[in-house]
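One protein chain is absent from this view; the other protein chains keep their places.
Order of writing sets the chain letters: A and B. Residues in each chain are counted from 1.
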Amino acid sequence: MTAGSAAPEGRPPGTPPAAAPGELPRRTPPALDARGLGKRYGRRWALADCTLTIPAGHVVGLVGPNGAGKTTLLNLATGMLEPTTGTVEVLGGAPASGADQLAKVGYVAQDTPVYAGLTVAEHLRLGAELNPGWDDELARGRIERLGLDQKLKAAKLSGGQRAQLALTLAIAKRPELLILDEPIARLDPLARREFLQLLMEATAEQELTVLMSSHLIADLERTCDYLIVLVAGRVVLAGQVDDLLASHHLLTGPRRDPATLPADQQVITASHVGRQSSLLVRTDKPVHDPAWTVANVDIEDLVLAYLSRAASA
Amino acid sequence: MAAALEADGLGKQYGRKWALADCTLTVPAGRVTGLVGPNGAGKTTLLNLATGMLAPTTGSIRVLGGVPGSGPAQLRKVGFVAQDTPTYAALSIADHLHFGAAANPGWDAGIASARIRALRLDPAQKAAKLSGGQRAQLALTMAIAKQPELLILDEPVASLDPLARREFLQALAETVAEQELSVVLSSHLVADIERVCDYLIVLVASRVRIAGEVTELLASHHLLTGPRSEEDSLPGDWEIIQASHVGRQTSLLVRAAGPVKKPGWAVDKVSLEDLVLGYMSQAAGGTTAGLLTGAAR
Partner (left out) sequence: MIWLTWRQFRAQAITAAAALAVLAIVLLVTGIGLAHAYNDAGLPGCHGGGCAGAASLFIDEAKANIYHLVFYAGVFLVYAAPALIGVFWGAPLITREIEAGTFRLAWNQSVTRRRWLAVKLGLIGLAAIATSGLLSLMVGWWSSPIYAAAQQAAGSNSLSISRLDPPMFGAQGIVPMGYAAFAFALGVTLGALIRRTVPAMAATLAVFAGVQLAWADVIRQHLIAPVRSLTPLNVSAINELSITSNQTMTVVAAAKVKSTAWVLSNQTLTSAGKPFTGPPTNACISGTTQQCNAWLASKHLQQLVSYQPASRFWEFQWYETAIFLAVGLALAALCSWLIRSKRIA
């Protein structure tokens, strides 16, 4: 981690560091800033017109159906792909634009690639050789805790162990932003729990922003404080989890045409059974209509509502 | 009634490595059984042995009373959806159904076409153009329309998105409700297993750690928190699955037949996930200190 971008200890995530007297206040660049970002393969847009700002200091969950463009977005953010349209900046710099930029971003790709012919110890050596900020103690500590035999070739590791090794490489590099593409789908429940715990420890210990895509909402619910829902190449929902939960409500009441709701209540999904309607609405104001029973939503309800709205559209 | 699956001292060796060793387990018939365990526990090997895709190195396995893959009668009784839900990329959905009808005497074309319609899939579409979720649905349709007595599913939902996963599990639950069918489903997602399964087997390193009805398991396990204490000071009828000590406090996952009561101890219900994790980390041994507190939060 470069000294200039290290934030003071103990400040709450997302708050800009206080400027020293006589110094111009320095704005913390967002973890990711995409403007009109798009990527086309042949005639198909994998990601289209994506405008998105992710503030630093969050654990960000990225959810969406298969093929929504999650991996494309992450690959653009790491510079593995070049955008067709628009721009993306990561921590204020162009992705993969140089050694400094690369040092700031850790990436664990979807299939958690490791070198089959290299041993665990050789992977750690690889990390040490290729990263100036390498934290060898951290890396060895993790491998030890995981009970991985350092002499074992990566080809002999299980899927979960490989994922853990890839994650260790990405964390011990001491990045400011850690990008994880479906890191937990292949892990068994125990490995998953350990992985998420480690992730939370790592974010608590170092000033780390995490951007993580996953299909497992329960796991995101446990770790993320910021949520992005991506459907068909577009961002349909983005924001802090608390804000999103506060602004979405589940309304149940007598059957009613959603079009008759107040203008500030945006209907996300509506289902009508018999004489009863259930609506998931988004509004910044409290819902006072006495005809409705108002219930809170959880992240799973929220995500599934946005996904099924997109699927039926 | 014969067990759906019965393995005795079952083992499978690849080169010098045992993918499954000395595995003895029984999967009851008429249940939806969830099979869960760490990566490398031998789940996929076990399911491949159960379908006759692999031949055992040692021991024996009987599926619905017969030898897996031993003949047309046996094959017809078992439906299998392999990991990654394989389909033929170049064949259309209709071609797949034709293939299913031609290859399975018990094929129910009505069920197959009704499911495809309900999924709003175009029968003329090639499998290569389907999404992961649609492919999984097609593979499930093929396995269901065969009208098997036992349906074996190897991590069918691992790569699906939340919506596709929910739809897949819903389809599975509906099928189970409509047809007399035993199901064995392996998955890493305990929440999904909790949603569809009524019987659970935790397999760690080829061994059955625990097996039983989900409701019974949940009723007989308890999460206890109390003053720090050593294991030998606790009641003898508590089978301690997992213990963790943080500061002056001890957290326990306990299995007990009767009601659990001890002054100074708080008793909590256990979730299926905590239960599974408890058994898995008991097997992993020591490397997971603090896990229980994480789970209890």
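Note that in this section contacts are C-beta pairs under 8 Å (C-beta built on N, C-alpha and C of every residue); 3 or more make two chains touch, one makes a residue touch a chain.
Because the structure is a prediction, the values reported are computed rather than measured.
Q: Touch partners of the unshown chain, restricted to the chains that are shown, please.
A: So, taking every chain into account, the missing one touches A.
Q: Which residue from A:50, A:81 or A:280 sits in contact with the chain not drawn here?
A: A:81
Q: Could you tell which one of A:60, A:109, A:171 or A:310 touches the chain left off the display?
A: Touches the omitted chain: A:109.
Q: Given the contact definition stated above, which residue among A:169, A:185 or A:199 touches the chain not shown here?
A: Per the contact definition at the top, the residue touching the missing chain is A:169.
Q: Residue-wise, where is chain A in contact with the chain that is not depicted?
A: With respect to the unshown chain, the touching residues of chain A are 75, 78-82, 96, 98-99, 102-103, 105-107, 109, 111, 113-118, 122, 125-127, 129-133, 166, 169-170, 173.
The rule is short, and it goes like this: only the chains that are shown with their structure count from here on.
Q: Which residues of chain A touch chain B in the complex?
A: Contact set of chain A toward chain B: 63-68, 145-147, 158-161, 185-194, 197, 215-218, 300, 303-304, 307-308, 311.
Q: Can you check the complex and tell me which residues of chain B touch chain A?
A: 36-41, 131-133, 158-166, 188-191, 273, 276-277, 280-281, 284, 287-288, 290-291, 294-295
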